[in-house]
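Heads up, one of the protein chains got dropped from this complex, but the rest are sitting where they should.
Chain nomenclature is as follows: A and B, assigned in order of appearance, with residue numbering initiated at 1 for each chain independently.
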Amino acid sequence: MNTPAPTTMTHVVTAIEAAATIAFAFSGLLEAARKRLDAVGVCMVAGLAAFGGGTLRDVLLDRRPFFWVAHAGWLWVLLALCAAAMLFMRARHFAPTERAMQWPDALGLGLFTASGTQMALDSGAPAIVAVLMGVVTAVFGGVLRDIVCNEIPSAFSDHRPYAMCAFVGAWVLVAAQWLGATDWLGLLAAASAAALLRVIALVTGFTLPRWSPDS
Amino acid sequence: MNTPAPTTMTHVVTAIEAAATIAFAFSGLLEAARKRLDAVGVCMVAGLAAFGGGTLRDVLLDRRPFFWVAHAGWLWVLLALCAAAMLFMRARHFAPTERAMQWPDALGLGLFTASGTQMALDSGAPAIVAVLMGVVTAVFGGVLRDIVCNEIPSAFSDHRPYAMCAFVGAWVLVAAQWLGATDWLGLLAAASAAALLRVIALVTGFTLPRWSPDS
Partner (left out) sequence: MNTPAPTTMTHVVTAIEAAATIAFAFSGLLEAARKRLDAVGVCMVAGLAAFGGGTLRDVLLDRRPFFWVAHAGWLWVLLALCAAAMLFMRARHFAPTERAMQWPDALGLGLFTASGTQMALDSGAPAIVAVLMGVVTAVFGGVLRDIVCNEIPSAFSDHRPYAMCAFVGAWVLVAAQWLGATDWLGLLAAASAAALLRVIALVTGFTLPRWSPDS
């Protein structure tokens, strides 16, 4: 990235990143609780949901260190979050927590899509590959969470736009770069597009048209 | 590889590779349709089935770039294929498509086994590891497809020889190299052996002897 980010911007990004990581971790926590996993399973599934997408992207792009190695403090945050949830959360808190987490989750969808796409472009990947890496970053934490919990990944089966928002957002970043926009403008446009689409989908209850192979 | 391939040969190999990749993608497409995945899931599972085996091999051998990064056009082909299938395919097309795809799939089994084994040998892996990499290349696209679709991998459970054909074919390549055959002759023999064994298994309906732990 060749333009230094304004400092306030950096603070905002860090705050969004923190909120989104916690929202992702909660999605794992709640699914682990529903599946009656033990303390180890709760922590592992929460960690997979929070860091799995970025880690898979880094393995595919051969980047090191991983986010959770460079910022190992986050692993402590995750452990504390899981311990607190197991001590204080009850089943009646689940549905409200899940609803409240939709908004930081949508922000995270935007942010992680934009950063994942940018990292792939920086490594010289073609546009379509960079878009795929953006989608992987945003979506595969949830996919790994669902696979470990023995479910078909909801991102692949619930017909609500999630990966699709990431896909559109990632193309916004590629387009911004083609048009010669500065990196920060492109990242902002991409993250906003993905997050906004997700919010619209949540508010309107829009679902993707079905493939009805039977008709 | 030290002998230049005859040009016609290269064209034939490229044609087989294309046909086989499409056959692998179709296996994912059809399973995704049966599981009622949405558009995102259909594309992801088709992509995993088509490219998952080679990608896992490359991660294990630490090779880059992946096939779908070096030939990113294939990702567009995959998207087009999935879009076309969702627009035009109906349930009554599934069984005939699956039957028709068995033959390019068998060719792909041979080709991907041979190329995967050769890559591992080139990287200095011992024979048994190279054979395993050949099997992984040919088989693990389907394994990842089944895991994501929440099924026990059919390659591990249907008692029909698939990985076993890859296993034999990979040893043919190793043997050819030991006997001092040229690379192209070894690859041809290995790919033919694996594909032919698979075709024979399909035609005769042969199944592997069962382990009956109960008897």
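We adopt the following convention: a residue touches a chain if its C-beta (ideal position, glycine included) is under 8 Å from a C-beta of that chain, and two chains touch if they have at least 3 such contacts.
Bear in mind that the values here come from a model prediction, so they are computed numbers and not experimental data.
Which residue among A:M86, A:A175, A:A189 or A:L202 touches the omitted chain?
Only one listed residue reaches the unshown chain, and that is A:M86.
Determine which one of B:A18, B:V77, B:M164 or B:V199 touches the chain that has been left out.
Checking the options B:A18, B:V77, B:M164 or B:V199, the one contacting the hidden chain is B:M164.
Determine and list the chain B residues touching the chain excluded from the picture.
Counting over the whole complex, chain B touches the hidden chain at residues 59-60, 62, 125-129, 132, 143, 147, 150-153, 155-159, 162-164, 167, 208-211, 213-215.
Considering the entire assembly, which residues of chain A contact the chain that has been omitted?
32-33, 35-42, 44-45, 55, 59, 62, 64, 66, 68-69, 72, 75-76, 86, 89-91, 94, 147-150
The rule is simple: only the chains that are shown with their structure count from here on.
With chain centres defined as C-alpha means, what is the inter-centre distance between chain A and chain B in Å?
Using C-alpha averages as centres, the distance is 31 Å.
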